[in-house]
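All protein chains but one are shown in place.
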Amino acid sequence: MKLTLKVWRQKDNKSKGKFVEYHLDNVPKEASFLEMLDILNEQLVMKGEDPVTFDHDCREGICGTCGLYINGHPHGKFKNTTTCQLHMRKFADGATITVEPWRSAAFPIIKDLMVDRSSLDKLIQSGGYVSVRTGGVPDANTIPVNKHCADLSMDAAACIGCGACVATCKNGSAMLFVSAKVSQLALLPQGQVEARDRVQKMVARMDELGFGNCSNTFACEAECPKGISVTNIARMNRQFLAAKIAEPLKK
Amino acid sequence: MKNRKGLSSITKKLIMAITGGCLVFFLLFHGSMNVVSIISESGYNWICEFLGANWYAVVGTIGLAAMVVIHFVYAFILSFQNYRARGNQRYAVTERQDGVSWASKNMLVIGVIVIIGLGLHLYAFWAKMQLAELQGVAPSDGLSPVDGVGRIKMVFGNTYFSIMYLLWLAFLWFHLSHGIASVMQSIGWNNHVWKRRIEWLGKFFAIVIVAMFASVVLYYWLIFPNLNV
Partner (left out) sequence: MELNSRIPEGPLTEKWTNYKASQKLVNPANKRKLDIIVIGTGLAGASAAASFGEMGFNVKVFCIQDSPRRAHSIAAQGGINAAKNYPNDGDSVWRLFHDTVKGGDYRAREANVYRLAEVSNNIIDQCVAQGVPFAREYGGLLANRSFGGAQVSRTFYAKGQTGQQLLLGAYGAMSKEIERGTVKMYARREMLDVVIVDGRARGVIVRNLVTGELERHAAHAVVIASGGYGRVFFLSTNAMSSNGSAAWHAYKRGAMMANPCFTQIHPTCIPVHGDYQSKLTLMSESLRNDGRIWVPKDEKKAALLREGKMKATDIPEEEKDYYLERRYPAFGNLVPRDVASRAGKERCDAGYGVNNTGRAVYLDFKEAIQRLGRKAVEEKYGNLFEMYERIVDENPYVTPMMIYPAVHYTMGGLWVDYELQTTVKGLFAAGEANFSDHGANRLGASALMQGLSDGYFVLPYTMQNYLADQIGVPRFSTDLPEFEQAEKEVRERIEKILNVNGTETVDSIHKRLGHIMWEYVGMSRTKEGLEKAIEEIKKLRAEFWRNVKVPRREGMNNELEKALRVADFLEMGELMARDALMRNESCGGHFRAEYQTPDGEAMRDDTNYSFVAAYEFKGDDNEPVLHKEELKFENVEVKQRNYK
């Protein structure tokens, strides 16, 4: 395959970035998108140019490290697919592909296509867990869990934390990410104990970190590589409202 | 961390939802009232007289105005924050996401258009009816402030005005087609079973509301003048 790539190049956070055009010949159509970038980088290194920096790790769609904005979509336009699972056969021969980093105030660019998503970690730190310590927990089967709730919880827990929801949201909102964690834990009796505190803490942290406000466009769900549902956001809204009324956190 | 003081994001959403939801109810009420004008002119004028500048109608109007203002102000606050949250650099290429409606991404712009239309509407009707009554001065065109049907006939007899009205209603439809389902989502009344249903119900109510208003415009613009009464 022949390809024209327009890749966002930016030296570091402070520098100004720009698109640079690259032409690639003989890209195997079985290659994944990231392998195609590997091929590009191999050529750049040989030419003595700076290879394109991008985040990637497991390359099997589960670690959530990779994330490129490809032709106007996070992870490309195909449903339930991460960048690493996108294969070149999905593009036409001779195509021009524009590759951009995630763009959101909460995700500053580190270099080229690599952004800093540590704000997602900070969100989890604010309460995305059950506060139990190691040891001293009851037998696993002590509390039966409704299977439907457990299944819904698992669906929410499938979030890989890639940040595509924030990247695609016109508001730069992290509601899908936060609600997935809030829902996962609220749906299980183990997580319900501190559910009211959790939702308030996580929402407060989300606001502090400069994420935008949700306006229910549901673009996040449409682009989520793991198909996380926006009904999780509704559940979080419900939980938040109930918690604010019944047990508001002391400031 | 950027410290953001004040109401939390979800609370602000909730304010949008509640004010928006109330306005939807108002529109339902207003629309069904308007339809009466097609069925019975005297019935409609009776309603106009019943409401008029009576205290409950005035209280309702003030409440309504407050809703509109709050909805409007928060829309701008939220949009401003959201704009900042997007960061300084925009995507060079964007493409519509599957299943994401145009309306949902352009609510502010549509809302502003609706507000402008509202100004027009207030000028054409409210200023000459409730406001005139409150001020105790008769409108200069000689119609009684409570002669609703007369005013309707006059306003929609004007083709340009009717077209503008219909255009306005179209934008209102877009706003409602996302807005109603969005209210349900924001207040947390959505789940995996009802998600699709709520989307369709939202669109359905948007159609009902807009159809009620539009039918009056169309009736008095196109049908009524050709009737031999």
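To keep things simple, chains are lettered A and B as they appear, and every chain counts its residues starting from 1.
The rule we apply is simple: a residue touches a chain if its C-beta (ideal position, glycine included) is under 8 Å from a C-beta of that chain, and two chains touch if they have at least 3 such contacts.
Remember, predicted model here, so these are calculated numbers, not experimental data.
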### Query
In the intact complex, which of the presented chains make contact with the chain not displayed?
A
### Message
Looking at the full complex, which residue from A:Lys18, A:Lys147 or A:Lys250 touches the chain that isn't shown here?
### Response
A:Lys147
### Query
For subunit A, which residues reach the chain that was dropped from this view?
12, 28, 30-32, 34-35, 38-39, 42, 45-46, 48, 50-51, 53, 55-65, 80-81, 85, 87, 89, 110-111, 114, 116-118, 120-121, 124-135, 137-141, 144-147, 150-151, 153-154, 157-158, 160-161, 184-185, 187-188, 190-191
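Methods note: only the chains that are shown with their structure count from here on.
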### Message
I'd like the Å distance between the centres of subunit A and subunit B, where a centre is the mean of that chain's Cα atoms.
### Response
36
### Summary
subunit B residues touching subunit A in their complex are 1-4, 8-14, 78, 81-82, 84-95, 97-101, 104-105, 107, 178, 181-182, 184-192, 195
### Query
In the complex of these two chains, what residues of subunit A are touching subunit B?
6, 8, 17, 19, 69, 71-73, 77, 79, 98, 100, 103-107, 109, 122, 152, 168, 170-173, 203-204, 206-219, 221-223, 229-231, 233-241, 244
